[in-house]
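Take a look at this one; I'll ask things after.
In this view, the complex is presented without one of its protein chains, the others remaining in place.
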Amino acid sequence: MKYENSPHAFRGSLLAVPVLLLALAALQRNIDASSASLQPEKPELIIRSGTMLSKLSLGYNSLLADIYWTRTVQYFGARAGKQSATFELLAPLLDVTTTLDPKLMIAYRFGAIFLSENEPAGAGRTDLAVDLVKKGIAANPDEWRLYQDLGFLYSIHLKDYQKAADAYLEGSKNPKAQIWMKVLAASIAQRGDDIETSRLIWAQVYASTQDKLVRQRAITHLEALDAAIDLKRLNESSEEYWRKFGHYPDTIQELREAGLAGDRLQDPAGYPYVMGAYGVPQLDPKSPVLLNPDEKIPAK
Amino acid sequence: MSTPAIQIEGLTKDYAVGFWRKKMRRSLDHLDLQVNEGEAFGFLGPNGAGKTTTLKLMMGLVFPTSGSARVRGRSIADVGMHREIGYMPEQPYFYDYLTARELLDYFAQFFGYDAVERRERIKIFLERVGLIASADVQLRKFSKGMLQRVGIAQAILHDPQVVFLDEPMSGLDPVGRREVRDIILDLKKHGKTIFFSTHILSDAEMLCDRVAVLVGGKLQGVGAPGEMLSMEVAGMEILFEAHPGVPLPQKVMDRATHTGDRYRIEVPEADVYAALEELKNSRARILSVAPVRPSLEDYFFKLVAKQKNSVSAAEITPGEQPR
Partner (left out) sequence: MITIPGIVALNTFREAVRDRVLYNLVFFALLMMAAAVLVGGVSIGIERDVIVNLGLSAISVFGIVMAIFIGVGLVHKEIEKRTLYSLLSKPVPRWQFLMGKFAGLSLTLIVNTALMTVGLAAALFYVTQKFERGDGTVVIAIYFILLQLGLITSLALFFSCFSSPMLSTLYTLGIYIAGVFAPDIRDIGIVTDSPGVKAAAKCIYYVLPNFHNFNVISAAVHQEAIPFRLIWQNTIYAVLYITLVMLGASAIFLRRDLK
């Protein structure tokens, strides 16, 4: 019996369901496009207090922390690479995230790097970065990596070598800490942030994280430092050349023929170094490597 | 042969029961029935026999497991068929925030009557069921009996040819029951077909041309009430009140039951006048004298017992069996 009131009558129209779903998905993409142009500076945070949010979340703190962490990454990613980028909300976002979940290590690490990097690569607020890392240390005294971050901040950005060495030393006391913490402590205490020490610091930053953004930033700095080290060495070779021959070399080739050039004649991007005036070696102008990574965001 | 008003063929309904809905309970088993135009047809059975299920199937409120049914030639699957039928559910309940008038108006709209016609009809039918005084009272204030009457009104206000009533007399006081009886007789006079379920024997006897008996989901038999339900009168029952000053005779007291001041005694038919004389001497106040019938439950117990002892249901007076 065919019922008007039974589902048999409706079976045909149920085929409309997958069609509707597809139409909705397509429409959603359009809507995303339309709303994107609407609010480019959408405020990400209405509630700035992590503690208040913590109470509001009714116990689902770490879930909310994860949500805020993804928002932080989105916030940063949407702005990074733009010339006029500012990151006013980065510190509050990270603060909320770490209040909701004080054990979210990745947030402290991210903040240490990108709060301290100068604009437009980061927020340019080393003080906030230090606050964040200290907050992390207070909540996680056993995490020696946070001392690494603290030492990084003091040495690279604040140039306070005493505090930097203290931080590395403090971290090295943890039996789980790796040996280079002690090495760095000593090195900084002795030499400040000369290029080799800086390189070691950034190398450890790179090695100690899986986060793609942090690693990318570390590579930028490492390339700059490697180039600087090479150029320093080549400069010293230039001086030797002058002592030997009475004039500065005109090309790197001449240095090489004199047996003074050493091994590394190319910058980390593969461009050969060139000789400038007065025997001062330089980067090839076409090279994408930046000696000062804070100047400009590289095209890649 | 003209189209029967109601034609039911092999109508069956199984319900899945139990927490996991694995077991099947058959609440109606291959019902075959035919009701002719203008008949008043009684559908009898104890509680749980499947009477309400049958009515719900006819209304399209539940869907049959198998079988079919037609009303005036139109399938019960056809929602348009509802134009020609009226239905009163058991112990009806309506939107309590509406008044009686508003409710009838709401339902009347579905039949396409314009505002003037609706006003007219509502007035007529409210008067007919004796509710015109409470027309503008909210239904939440209605007593059970009053709701029953609204139920009848909404079932017939669109002048359907076939009317289905589920326990129309239940919950009514004697006056109300009489009024309902009158309405049913009136409908019959106008040539409508009435199909109603009840478990009150005397109502069925008084009103119906034919009755069907349903027990445990199975049709036991169909026929005229007299031939189906002839039962011996067991005796007479006298209801009376004792006079405050005069004590009752001992043999009366032995045999009577009472609640408060009200007494009930059963006597064989032959002894009725003697008993009344005794009571008169005791200056008791007679409330009623009526024949005692075995209850329908008694009848059905006998039926079921008979079934168990016999081979087939053909023991019972067969009556008409439709093709």
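Labels for the chains are A and B, by order of writing; each one numbers its residues from 1.
Here is the rule we use: contacts are C-beta pairs under 8 Å (C-beta built on N, C-alpha and C of every residue); 3 or more make two chains touch, one makes a residue touch a chain.
These numbers were taken from a predicted model, which means no experiment stands behind them.
Here the missing chain is touched by one residue of B:6, B:85 or B:156, and it is B:85. Check A:23, A:138, A:207 or A:280 against the missing chain and you find that the one touching it is A:23. Residues touching the missing chain, restricted to chain B, are 15, 56, 59-63, 79-83, 85-89, 92-95, 97-98, 106-107, 109-111, 151, 154, 164 (touch as defined at the top).
Not every partner is drawn; the one left out touches chain A at residues 4-7, 9-10, 13-14, 16-17, 20-21, 23-25, 27-28, 30-31, 34-35, 37-39, 42-43, 66-67, 69-71, 73-74.
The criterion applied here is as follows: only the chains that are shown with their structure count from here on.
Chain B has its Cα centroid 84 Å from the Cα centroid of chain A.
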